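A single protein chain has been omitted from the complex, and every remaining protein chain is retained in its original position.
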Amino acid sequence: MTKRIWLLPWIGFLVSLPAAAAWQVNLSPGHTAIARDIHDLHMIIFWVCVAIGVVVFGVMFWSILHHRKSKGAEAHHFHENTVVEILWTLIPFGILIAMAVPATATLIRMYDSTEADLDVQITGYQWKWRYQYLGQDIDYFSVLSTPREQINNEEEKGEHYLLEVDNPLVLPAGKKVRFLLTSNDVIHSWWVPSFAVKKDAIPGFVNEAWVIPEEPGIYRGQCTELCGKDHGFMPVVVEVKPQEEFDQWLADAKAAAAEQAASAEQEWTLEQLMQRGEQVYNTSCAACHQASGQGVPGAFPALAGSPITTGDIDAHIDIVLHGKAGTAMQAFGSQLNAVDLAAVITFERNAWGNDTGDSVSPQQIAERNQ
Amino acid sequence: MDELGRKNRRLVIRLLAGCVLMFGFGFALVPLYDVFCRVTGLNGKVTNTGPVAIEDADISRSVRVQFLGVNNEGMPWEFRPLDESVRVHPGEMRQIAFFARNPTSRRMIAQAIPSVAPAEAAQYLHKVNCFCFDSQSLASQEQVEMPVLFVIDKKLPEHIHTLTLSYTLFDITPEAPDGQALASETRRSPL
Amino acid sequence: MAEDPQKGGFLKTLQSVLAAMFGVQSEHRRLEDFSSHKPWRFILMGLAVAVVFVVLVMLLVRWALSLGAV
Partner (left out) sequence: METTLGQNLGDTHHDHGPASGIGRWLFTTNHKDIGTLYLWFSLLMFLTGGTMALLIRAELFQPGLQLVQPEFFNQMTTMHGLIMVFGAVMPAFVGLANWLVPMMIGAPDMALPRMNNWSFWILPFAFAMMISTLFMEGGAPNFGWTFYAPLSTTYAPPSVTFFIFAVHMMGISSIMGAINVIATILNLRAPGMTMMKLPLFVWSWLITAFLLIAVMPVLAGVVTMMLMDIHFGTSFFNAAGGGDPVLFQHVFWFFGHPEVYIMILPAFGIISEIIPTFARKRLFGYASMVYAIASIAILSFLVWAHHMFTVGLPLAGELFFMFATMLIAVPTGVKVFNWVATMFRGSLTFETPMLFALAFVVLFTIGGFSGLMLAIAPADFQYHDTYFVVAHFHYVLVPGAIFSIMAATYFWLPKWTGHMINERMGKIHFWLSFVGVNITFFPMHFVGLAGMPRRIPDYALQFADFNSVASVGAFIFGFSQLLFLYNVIACIRGGARATDRVWEGAHGLEWTLPSPAPYHSFSQPPVVK
């Protein structure tokens, strides 16, 4: 009796699965044909489970209610019936085989290998994504843009808390896009629930996935393979644009890259560098070395008062450009442009009481990088 | 009771032998897995085929072969394919090249690890000659063009139109005090 | 127990192992099985059936792929 009461809210939960809105309880149907297929599979197998559950638990609770000793039930001593057992094994077999058919069909569709209109190489880094549009000369990093203050509860959290990035992946609507996934360090996994695309990015390997985004919009997802400290802080944001807008974006992005290259030639003042450097520091360095420059003892060294940031400039530039083998310090030479590198190194040499007064120019960086 | 002691001992010895066997089996999984990958093309592992018999190309169809150059963490070299993609006929031998430059102030040794997507296609991509067969050593500021000679097997399934051959470049420079390359050992100290 | 423990050959063992894989066996057959004093017969047959199972699933996969025209 009491047993069943506890089950009621559950059944309520299950039945209201598709109905509830604010408290999302179910897989979203997604925004691509494959995602909808998967959602259908999910719902079918779910209802199959519910049906089996109703029968099994029904019999069980019937027994609990009616075959209890306190009601004077006597035990009937049967303990074997091969026919019944074979039947109740065959029926689930039949159901599962019926399930396997649409599942196989969907899986085969997911492995479709017709030509794509656009190839994007996605590389996982600790803890950001790099998107390279193959054959388009567009190559950028996508980093969490939620301010540290929101994470540390010092500011109110925004609507897309932890699911927002500085540079989203931009895709054209209605075109087949092929993703080539790999990783720079550990295993990551790139997931956009609305596309039903989840694929591991593995160092030394290239994996393949594809999507035909249907409607323009912004789609959010996350890294789903534990990849170290900031695993929870490397979201995936995809912005799908209509073809014309996408073409425009592509052109703008190419122009911006050219402009970036030009700005490396101009003169930068210490103030300008410091200002830009702080931004770069906060997106690229603060996750490990902390906004305070104090690092994390035992894991990430402090930069405030460190011999690197206050000593030889060239050594400092080298370590930022090329990383430090065997540690989490990455080679930023390929990740940031010369201006950002100059700015962040200048910032590190002058912030938190380092006050060396040194100013590093983009030209200096370019030279060391030659 | 002595009878029982013997029985126990015999059983324990057998079970321990079973353990040793399974421990060995754990290690045997490594080569077994390689064989398995070679047979099934699992994981896009590419085998170093070496020379193959030259056959007539199947000019009735062509496939796109796309090249990627990826730097692993801590690898500062400039590394990219000179051609982003080429179209080839199955059975046709083709040579392409990757560009590499060592921008640092010391000699470094790198090893390129190939991988193919889709994984299914890996067994049909034969590399006749490849810079990934050996490690690459570049002095400071040195640059090089590294060739890959390959053939796509004519047995490549019809439904595959694009193959991606990716190389990931790993730094395998030993941590010698004078920065000189000594051996091809890859040890890294943890964090 | 009344049965001769050596009774039942290859087919009976196979039947018992298949019943195990399926997960249903009758009490009567179980008594018969356990009156045999050769567990190795069942273990070897079990492994063999497992191998056959793998091959069958692989064939199933082939067949599904050929249907899916991949």
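Labels for the chains are A, B and C, by order of writing; each one numbers its residues from 1.
By definition in this document, a residue touches a chain if its C-beta (ideal position, glycine included) is under 8 Å from a C-beta of that chain, and two chains touch if they have at least 3 such contacts.
Everything numeric here is computed off the predicted structure, so don't read it as measured data.
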item: Contact set of the excluded chain (shown chains only); value: A, B, C
item: Those residues of subunit A which, in the complete complex, touch the missing chain; value: 3, 6-7, 10, 13, 22-28, 37-38, 41-42, 45-46, 49, 52-53, 56-57, 59-60, 62-64, 67-70, 73-81, 84-85, 88-89, 92-93, 96, 99-100, 103-104, 106-108, 110-111, 126, 150-153, 157, 159-163, 185-187, 189, 191, 193, 196-200, 202-205, 207-208, 220-233, 296, 298-299, 326, 328
item: Contact set of subunit B toward the excluded chain (per top definition); value: 1-2, 4-5, 7-9, 11-12, 15-16, 18-27, 29-30, 33, 40-45, 72, 111, 113, 117-120, 168, 170-172, 185-188, 190-191
item: Touch residues of subunit C, complete complex, unshown partner; value: 16-17, 19-27, 29-31, 34, 46-47, 50, 53-54, 57-58, 60-62, 64-65, 70
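Note that in this section only the chains that are shown with their structure count from here on.
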item: For subunit A paired with subunit B, centre-to-centre distance based on mean C-alpha positions, whole Å; value: 27
item: Separation of mean Cα positions, subunit C and subunit A [Å, integer]; value: 45
item: Chain centre separation in whole Å, for subunit C relative to subunit B (CA means); value: 41
item: Junction residues of subunit B - those touching two or more other chains; value: 159
item: Per-residue overlap in subunit A, given as positions that touch at least 2 other chains; value: 111
item: Touch list for subunit A against partner subunit C, complex; value: 79-80, 82, 85-86, 89, 104-105, 108, 111
item: Partner subunit A, residues of subunit B touching it in the complex; value: 43-44, 64, 66, 68, 70-76, 84-85, 103-105, 113, 115-119, 141, 159-162, 164, 166, 168, 170-171, 173, 175, 188-191
item: Partner subunit B, residues of subunit A touching it in the complex; value: 111, 113-116, 119, 121, 123, 125-126, 134-135, 178, 180, 182, 184-185, 203-208, 299, 318, 321-331, 333-334, 369-370
